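Every protein chain except one is present and positioned as in the full complex.
Order of writing sets the chain letters: A and B. Residues in each chain are counted from 1.
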C-alpha cells in the first residue's frame, strides 16, 4: 500500500452524500492536482462518521482536524489554507454550543466523548471500498484464527460467553441461536444477514454496511463455519442503493483475496455470499417472513415453532442475524468474550448503536455502552433539545416500541429495563420529541404505519390495528369519547396477546405507552376537545359551524 | 491478486496496510511528532523541500510511530524553515533553518538516537499547546 503524508477523509454516508459530498471529493482531487499535491495526499472516501447533523464531515490526518458542514465551495480554501499553509480554517471547525468554543479534534467533541465504538469501529476511519484498509485494521484475522485454530464448538462457546444478544430487536442470545442451528444436522444450512432495516427513523445497519461492509462479510463466514453452512444471503432493502453498491464491491474483493470462496485459508471450509433485495415490506424484518421473501414469495411470517434453526430457508436449518450483531463478532473472536462482557449491564453486554433523531441538537449515529441513561444520550451526546424547548418524550424501538416520559430519563437502559417501562430496544431508532409534539398524534402516526404494513395473514393484527387507528383518527378529529380510551386499552392488549408474529405482538406499544404516561393529554382530547400541543385539527372546520349549547 | 492462503499472508498484508493507516490514529502521546512550519513565509524559505525530505527519510527508514504534521506560522520568521520535534514525555525542541541536510540529520540523530542537534536549536521547553 502506498503511503501518503496526509489523508483527507470525506464522509460518504447517505446523509453526507446527499449534501454533495461526492462533488466535494471531485473538487478535492482537482484542487490538489492544481497544487501538485495529488501524489502526496490521499483522499479517502469513508463511511458515516455518525455526526449527520453537521455533515458533510471532512477530517484531515495526521493533524486530526475535524471540519463540519463543508461545502464544495469550501474545498479551495481548505486546500490553500490547511493543506498548503497548515493554517486551520476556523469557520469550518465545530463549535461546542455549551462552551461556545471552537473544537479542532473529533475526540474532544462531546458528541463523541461518551461513545464507545465496537460495531462502528471502522466507520469513518477506513475506506469501505478498499479491502486492504479493512485488513490493516485486523480485518479477516478473526476468520483466519477461527479456520486455522478453532473448532466450531469453540467458536460458539466464545460467542455464548460474550453474552452478545441479537441487535435487531428481539435480543435473543446470539451464541444459543448458533448452537441450535449447529445441532440440527443437515446436508445444507444457511446464514442470512437481516439488513431489511424497516423501522422509520433508524439507519444503524445502513451506516455499518456503507462504512464497513467487510466486517459483516467476515462475521457471516465465521457464522457459516460455526454452524456448518457454506452459503450466506444478505437480505437488503432496495431503498439502500449505496449500501448495495458497497456490498457488491466488498464481496468481489473478498473473493479476489480468497477470504470468500473455496478452501478459505487452505482449510476445507467453503463459503460464499449472495445479495437478495427486499421490496419494501416492514414485516420482512421478522425472520420467518424474511425467509419467505428470500425464497421469492410474499413476505408473510409463519408460526413458530419450527424455528428457522430447525427449518428455515428451503426448509433447511438457517441462522438469521442482524447487521449490527454481525459487526460485533470479529472483535469478540479476536479480543475474547471477557473483553466484550466487561461492558454493559448484567444481562445486556456490550454496546448498542442508536440512530438519534428528532428534536435534538445533534442528530446522528451513536454507539454507547449498555446501561447508559437516556439523559446522557439525549443531553450529553445529543446536545439537548433544539431551541431550548422542553423535553416531552423519547421514542425507542420504532413502531414496536413506546414513548418514554421524562421521569424515566435516568433509567440505565438495556433490553429488560426498556421493556419494563413499556418500550423496547428494537433495532435502535431513538426519536426525541419536544413539547410541540402531540403524543396522540404520534400514536396515530405509528398505527397508520402498522396498519399499512400488517401483512394481513392473521386477524388480530390486520383488523385490530385498523380499528386502533380509526379510534385514534376519531380522537384527533375531536370526535373521541371516554369510552374510546377504554377501547384503545383493551383492544391494544388483545392485539398484543393474540397476533402471530412480532409485528402484531408489539404494534400497540406506541398507543399503550402513551395512554399510560400521557393519559392527561388523551383526556384533554376527548373531554375538552382540545389538543394541548396544538397539533391535531380537532375537526375545527366542522365544529365551528355547530352552535354552542 | 493472489489469494490469501494462510494467516501469515494475511498478517503481511495487514502490517503493510496498517502503516498507511497509522497516520489516522489519535493516540499521539505514544508517537514522535514532527511539526513543520508551512505558512507562506515557511514555504517561501523552502519548508516544502524540508517537509518532503523528512517524509522520504521516514519512509525510507520505515520508521513507525513518527508523524509528520504541517502547521502554520511559528513566529520565528527569520529562522524559517522550522521543525519542531515532540518526543512523548520530553519538552518540545524547535529547530531553525532546517534545510535538506539538516532534515536528514534530525531524523538520524534526534528521532532515532535521541541526540539533540545543539547548533540548530532555537528554543527548548517552551509551553507546548
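Just so we're on the same page, a contact is a pair of C-beta atoms (placed from the backbone, for glycine too) under 8 Å apart; a residue touches a chain by one contact, two chains touch by 3 or more.
One rule holds for everything that comes next: contacts and distances are computed from a predicted model.
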Quiz prompt | Omitted chain, identified by the protein name its UniProt record gives, among "NADP-reducing hydrogenase subunit HndA", "Oligopeptide transport system permease protein OppC", "ABC transporter substrate-binding protein" or "Sporulation protein YqfD" | solution = "NADP-reducing hydrogenase subunit HndA"
Exercise. Name every displayed chain that the left-out chain is in contact with.
Key: A
Quiz prompt | Selected residue (touches chain absent from view) among A:97, A:297 or A:336 | solution = A:297
Quiz prompt | Which of A:65, A:78, A:93 or A:281 contacts the chain that the document leaves out | solution = A:281
Self-check item: Among A:32, A:159, A:442 or A:488, the residue in touch with the chain that has been omitted
Solution: A:442
Self-check item: From A:140, A:225, A:240 or A:307, residue that would touch the chain that is not displayed
Solution: A:240
Quiz item: Residues of chain A in contact with the chain that isn't shown?
Solution: 14-15, 18-19, 52-53, 55, 197-203, 206-207, 238-240, 276-282, 293-300, 314, 355, 357-359, 363-364, 395, 398, 429, 431, 433, 437, 442, 445-446, 449, 455
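As a convention for this text, only the chains that are shown with their structure count from here on.
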Quiz item: With chain centres defined as C-alpha means, what is the inter-centre distance between chain A and chain B in Å?
Solution: 40
Quiz item: Where on chain B does chain A make contact in their complex?
Solution: 1, 3-7, 10-11, 13-14, 16-21, 23-24, 26, 28, 33, 36-40, 42-43, 51-52, 55, 59, 67-73
Quiz prompt | chain B-facing residues of chain A, complex | solution = 1-7, 9, 40, 61-64, 83-88, 105-107, 125-126, 132-133, 135-141, 144-145, 148, 256-259, 261, 265-266
